[in-house]
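Every protein chain except one is present and positioned as in the full complex.
And now, chain A:
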Amino acid sequence: MACQGLQGGETVASLKRESESLRKKLEEERKKLSDIELNQVAEKIEVLGPLSIKTRRVLKGHGNKVLCMDWCKDKRRLVSSSQDGKVIVWDAFTLNKEHGVALPCTWVMACAYAPSGCAVACGGLDNKCSVFPLSLDKNENLSAKKKSVAMHTNYVSGCTFTSSDMQILTSSGDGTCALWDVESGQLLQSFHGHTADVLSLDLAPSETGNTFVSGGCDKKANIWDMRSGQNIQSFESHESDINCVKYYPSGDAFASASDDATCRFYDLRADREVAVYQKDSVIFGASTVDFSLSGRLLFAGYNDYTINVWDVLKGTRASILFGHENRVSRVRVSPDGTALCSASWDNTLRVSWAAYL
């Protein structure tokens, strides 16, 4: 790249000193506003009663590890993707497989349902993200209509449609995130700042404006402005790779899951970590997180095959869900908050909900 020489008085050393003093200032500013801890403020609210969340459906059909899943806006269909290249669209109520497509690559790490419910996107080791329109004709060969949209120089770890079927946002092992036009495949914006593989991204809830959060192997979680490509805020408190990031339903905060066996909660307006969800008995990496509708519960899937349900405000564990026979790769709450779907390396997906007699 065309490189500018040093500007008046500037040396690499002086720039390094300035960045050190800015980092210190950042820490001081954040500390000044830490007048109390979230869990202390939450002491006055009632402890949660026992939760009656149980697995009610098991979706069998994948021949290998299920790596990702996403709910359709209709709240009952979902799409899942697997290590063996298969992508399946299910009706979670009838357990019917409505569509299936085999990608030519293995490790389809990312899949997403389009807002219209008429298409799915998926990607992985092929370094691409492709969109498949879903046909009403079950016999139609979905692969024939495949549209390659995103092109990265390393694996695609995450993808999501934005507010419409027209744009997708991807995260990649190449260290970047990118926004693409589905119709033309054109790159609309790229997001640079992570210094290692980006493993996850999540779009802010629509009321909050055009931002998204990403997390990766550099242990950082970054907030981005979608229009300018600017990295607005950055959080670095995890001690290992961040595997998953998810916004709190109000859009004012987000949670992260990490190989350091903790999940953390960051408030965007306070610009700092406000909770750490951990236990001495929880020693395996957390791979995935999602919030319940009210934001009170945080579901987190771990490499020890369990799902811990955390009380977001009090910082304690509210429940633990067993059942999977291998790592939990993804947890997602359905769009109306009724059900939790978990995907696992045990080749199954489980759908759970809370019921009372």
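The rule is short, and it goes like this: contacts are C-beta pairs under 8 Å (C-beta built on N, C-alpha and C of every residue); 3 or more make two chains touch, one makes a residue touch a chain; residues count from 1.
As a convention for this text, contacts and distances are computed from a predicted model.
Undergrad: Looking at UniProt, which of "Guanine nucleotide-binding protein subunit gamma", "EF-hand domain-containing protein", "Kynurenine aminotransferase 1" or "Coatomer subunit alpha" names the chain we cannot see?
TA: Hidden chain, UniProt protein name: "Guanine nucleotide-binding protein subunit gamma".
Undergrad: Specify the residue from the set A:84, A:98 or A:252 that touches the hidden chain.
TA: A:252
Undergrad: Consider the whole complex, including the chain that is not shown, and state which of A:41, A:58, A:102 or A:283 touches that chain.
TA: A:41
Undergrad: Among A:53, A:182 or A:286, single out the residue that touches the unshown chain.
TA: Of all options in A:53, A:182 or A:286, contact with the hidden chain holds for A:53.
Undergrad: Taking the full complex into account, what residues of chain A touch the chain not shown?
TA: 1, 3-6, 10, 12, 15-16, 18-19, 22-23, 25-26, 29-30, 33-38, 41-42, 45, 48, 51-53, 75-76, 92-93, 151-154, 172, 174-176, 178, 187, 190, 193, 195-196, 230-234, 248-250, 252-253, 267, 269-272, 274, 292-297, 312-313, 333, 336-340, 353-357
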